[in-house]
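Note that one protein chain is taken out, while the other chains of the complex remain in position.
Up next, subunit A:
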Amino acid sequence: FAAAALLSTTPTTQSPILFCHTYDLTKRIPAAAVEAASLSLIEIPSEFDDGYEDGQDDYAVLLERIRRVVEEDGFSSLTPPPSTGDRNALRIGIHSLASPHWRSRTSHVSNPLLSRLVVPLPAPTAHPTSHPQDLFRFFHALRGLLRFSYAAAVVTVPAYLYANDDAPGLMRRIEHVCDAVVEIESFAGSLVASTAPYAQTYHGLFHVHKLPALNSLLPSSTKLSVLSGGGRNNLGFRLRRKRFAIETFHLPPEGGVGERRTAPAKPQEKIQAMDGERNTPRRIIAGTGGVGSGKGRGDPLEF
């Protein structure tokens, strides 16, 4: 993230609250910002590490570590605020929970300004002692922990691993116990979608399955969000080199957006059109998509 994005999330009383941030993905966080922030990295020991206990429940260990940071670093709302003054907010990021891979990184902890927990995750479909309810219990316990803390957690889950019938409804159960659920569906994974005209403008769909409705009947973003139009707009996303953008999803005009003639070309002139002079407008070619690709790349839907 750019350094500006990090600092702008610290709320001030005068400036308006920003809901949209621009993250330039090509820029790296300056080392100074990383040093100034307070980061806690949680690693769950695997069978090859020293701290490993036989038969441990990785999710319970994770929860315990998170709980410790919340309670000991002053993020719990049940404990009085620290004497130094303001509380900080804690951001918890858990990457790829419930994935079968383990990623290890080095850990370092430093001083307070903005605290963040980053957790690379293991897990345990291969783990002998994990049961389907362990994952659910983790999420439920995390919910209970967060309710009494000044913290927010974002967890990513490779849900496609659980799309089969071995664990029916596992993801849905977890979605019920989370406050917000979003799903990113890429067009690249679908043959139909990746050749569709809208795939040229968007890289995928951004589904919002659930919105947080804490302390209210209605999620507040339903009223406030212009992008989702009260929840009825479909959302798509675009991933470029420098930014990840979520936009309202609109289908492009029917038939493509390439240049077109008003008078249709006759089919027998098709071959001549392809070899014709350059100052005639490009002909609309009847037939399959591959035919019209004489000069440059033709729009496969033009006909």
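The rule we apply is simple: contacts are C-beta pairs under 8 Å (C-beta built on N, C-alpha and C of every residue); 3 or more make two chains touch, one makes a residue touch a chain; residues count from 1.
Here, contacts and distances are computed from a predicted model.
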Among "Aspartate aminotransferase", "Calcineurin B homologous protein 1-like", "Elongator complex protein 6" or "Trafficking protein particle complex subunit 6b", the UniProt name of the subunit that does not appear here: "Elongator complex protein 6"
If the missing chain were put back, which residues of subunit A would it touch? 60, 63-64, 67, 71-72, 78-80, 131, 133, 136-138, 140-141, 143-145, 147-148, 165, 168-169, 172-173, 175-177, 181, 209-210, 213-218, 229-232
